[in-house]
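All protein chains of the complex are present and in place, except for one that has been dropped.
For chain A:
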Amino acid sequence: MPHSICMVSDFFHPNAGGVESHVYQLSQCLVERGHRVVVVTHAYGDRAGIRYLTNGLRVYYLPLRPMYNQATAPTLFHSLALLRCVFIREHVTVVHAHSAFSSLAHDALFHAASFGLASIFTDHSLFGFADVSSVLTNALLRASLGGATRAICVSHTGRENTALRAAMPPGRISVIPNAVDATRFTPGPPTGNPDSTCHDRAHLPRSVDRRCAGVTVVIISRLVYRKGVDLLAGVLAQLAATRSDLNFVIGGEGPKRIVLEELREQHCLHDRVTLLGALDHRQVRDVLVGGDIFLNTSLTEAFCMAIVEAASCGLQVVSTHVGGVPEVLPPDLLTLCKPTVRDLCAGVIAAADRLLAGKAPDRATTHARVRDFYDWRDVASRTEKVSNDDSSQNDN
């Protein structure tokens, strides 16, 4: 039974990120399955009004001003008139809100309940219970999810967390992980995107024969505290000192970049540690295939998309054992370490030794396995089931 689904989130194209690509990919796959999907988000600069994306996906850029961190103000009623307009115009039957950081999503859930529409909330992040921001966000979440009929979390850890935070019965929360577009993250030589300029290509690592150049460890993340940049600095210092055959490529930008730059200066690692700065999503694949091992040092992660992308490119993955990370890949593809410098170094060294001994899993096989594990169409069909359950419950 085709639904008319309205995806609501503050975070959407032209912003690039996990939530944004999740909303986009899910919308496209649902459109493929025959549903009617629209996306509602706030205006990004000049981009206000209605725009169309691939397959006629209609995006409403509502003229609301973002207040903090790309999210609109949580006033609840300033978006009511516009949302009502969209719901009526599109004959919406299911409202699907994304991300607890998005106030527009909370508003939509709240209003969907008053309009009698089925509503689903997808939670992409983990929260604690003790600090001020968590306490406030959890209170807000309890208010919005009071009316939501179903929730979707990206990992079982996330489900547990959401059930406790939002005081929602766990029976109403489903676990549907994110997926990865395996056609874009394939192993092989870097293609060099025809859209990128010479300047963009120049600072990507050269595709030299890896056997001669040693082992390359790739790290791609925002350089912020919660992504474990401090741990990363410790790991880099220790690994650079103990193993001379390891090279590091770090992509991403953030306030903690200075820590890595200082480390590079202090230990004179300019030839072994490359800082690429902010990467366009199109360039990520080329950076990944230039490496052999992907290192993730996050301190907390609901579901790490970067890990799946790296595995899809055939890299071995070493990560901290936090949040929902253990649920992402099986143990032969993912090396889990405690969030300490020693353990992470041991993990990276073990992976490097495996590679040098020729015992590392074959890239193409890894890619094929990941392609089978994660597929957006699968995510869409599972989401559809949730919507079906939701609206049938609503009818009753």
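Just so it is clear, a contact is a pair of C-beta atoms (placed from the backbone, for glycine too) under 8 Å apart; a residue touches a chain by one contact, two chains touch by 3 or more; residues count from 1.
In the analysis below, contacts and distances are computed from a predicted model.
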Per UniProt, the name of the complex member that is left out, chosen from "UPK3A protein", "Phosphatidylinositol glycan anchor biosynthesis class C", "Transcription factor TGA4-like isoform X2" or "Auxin-responsive protein": "Phosphatidylinositol glycan anchor biosynthesis class C"
From A:18, A:323 or A:347, residue that would touch the chain that is not displayed: A:323
Hidden partner chain, touching residue among A:2, A:34 or A:128: A:128
Residue touching the undisplayed chain, where the options are A:39, A:141, A:263 or A:360: A:263
Sole residue of A:55, A:340 or A:365 that reaches the chain not shown, by the stated touch rule: A:340
Which of A:79, A:161 or A:366 contacts the chain that the document leaves out: A:161
Contacts of chain A with the absent chain, listed as residue ranges: 126-130, 157-158, 160-161, 164, 226, 228, 230-231, 233-234, 237, 259, 262-263, 299-300, 302, 320, 322-324, 339-342
